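One protein chain is absent from this view; the other protein chains keep their places.
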């Protein structure tokens, strides 16, 4: 059901952990739904200098989290903001249909982390411009 | 589904044929039902001196016809009249349940032959006494 | 004694190549396809592959195949599954349908559905005119079998489907006897649903499939874990599914060789029987019939007794006789052709399969006439002409 790449990211997840005193932290999901993802970032010169994740969830949740951290490292905030959940799934070679909704939210967590950074660093005004499609909190809990 | 004895009587039926100028002839069933049995008898000294059958029907119909001719040869009319369809089936080691009704009428045909003999030989008055349970014609067509 | 199996319309042996492909799925790859561990994933992959094989064999998409436990269940799923989504209205079936469709129709009738049974002509071909006229405003579905199991007649399925669609109904065909024997392409036929059974095409018993065209909405008749895209719950019969996929693949691949050979043998046998036994009537359509079906009725004698005599000589055939079928009614199929009950009782079906040989046919043609003669001598209905 999972591609080899998904299983690789699941078995050897990249960038696990939490950045202490991170510049931005985003969390999405809740334990009732079975998926919680937390992504923390450090930002330097509008680039993602470091990124780490912690995830409670199934194989897809872990793999998408790991993948998004790989995809985003070194990117500008704008580039990072353009990465969609769909793009993460595609980078993993696809996900089973039933995992596309609830377990594929890592990009959303990232976007929330970017938002958190912008707010914390007094750039609240730029949120809408950089993050075109900000996830609604718990948007997946309705599934 | 059939016992070996049924198959033996079916494959090597005893007393097949028609007695010319028989003393009595009995026929039961009709082609629509799928079973027709005709039994002809010669009677000497109130004993069945000869008996033959012709049957259109399934394996059970043929075997019961053959068996009843064997059972009845040399018997007195009263003894012959006492042979029931059930007794014929038992003598064959049993019949499949779905063959008990329509295909197990050879004794009835025999009884009709005895009745025919009694009527033809002017002993109509004895019919009820000798043949306690005379079959109704086509009694099985209601099945 | 030699043993000649001439009853392929009842069921076929499993092809040894099919069994070989099934074998790993009993004791080695035995996982439940719903599980996500290695065993489960391997079982799922096998089911997916077989689904693709079945789909390819009839020109369908893999998502249009629902595996069931056999042809009967697939027929029931088609009729109940489609109709039960509506308030009771009207539907149409052929007069010579298999009991799987016939009895499902009767059960729906008891639930308030009106049903018309469309008559057939003397060859078993559906009365197209009567069919077209039977449609009503509330006709939801028409179901007419592809090929008859008793007399082998093949129906003009594409035409029947076209008419049903014109009338706003969906069209189902029970193709249990056809798939694997004659070309079946759901696209070309334009049918909405089509029934297949594994054990009629050298696959295993206990497995079948319903093709349901994309967009054909069905409700399940068996509820549970939501297998088969929620249409048929129950742990997948993995070896059965694998076997059915393999069997269909082989049947379709070999059809260019098998079909003409069986047709030739069929016609030769029919001619020989009609030639050597008087008072025999060939049943079904002279040309539009299944490649292996030789069906006829023998006057003055009864089917089961012929069948048993043939069996003692090593030839295994079937009969539409009431006795042989275990019911007390003669075959509704043969009566539908316009034959009388007595004639129906004398029917015999020889159904050839791909392992049969010309020698076996010669053997049959040799033993059959004396059997008929012996039984006729025993019959009170027979008066030698």
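Order of writing sets the labels: A, B and C. Residues in every chain begin at 1.
Note that in this section contacts are C-beta pairs under 8 Å (C-beta built on N, C-alpha and C of every residue); 3 or more make two chains touch, one makes a residue touch a chain.
Worth saying up front: this structure is predicted, and the values here are computed from it rather than measured.
Shown chains touched by the hidden chain across the complete assembly: A, B, C. Within the whole complex, the absent chain has one touching residue among C:162, C:205, C:261 or C:332, and that is C:205. One of C:187, C:235 or C:357 touches the chain omitted from the figure, and that residue is C:235. Contact between chain B and the unshown chain involves residues 1.
The omitted chain makes contact with chain C at the following residues, 3, 5, 7, 10-16, 19, 22, 26-28, 30-32, 34-40, 68-73, 75-76, 98-100, 102-104, 106-107, 197, 199, 204-207, 220-226, 233-240, 304, 307-308, 310-311, 316-318, 324-327. Although one chain is not drawn, its touching partners on chain A can still be listed: residues 2, 7, 10-11, 13, 16, 27, 31-38, 54-62, 98-99, 101-103, 143.
The rule we apply is simple: only the chains that are shown with their structure count from here on.
Note on chain placement: the centre of chain A and the centre of chain B lie 90 Å apart, centres being C-alpha means. Between the Cα centres of chain B and chain C there is a gap of 40 Å. None of the residues of chain A touches two or more other chains. Residue positions of chain C touching 2 or more other chains: none.
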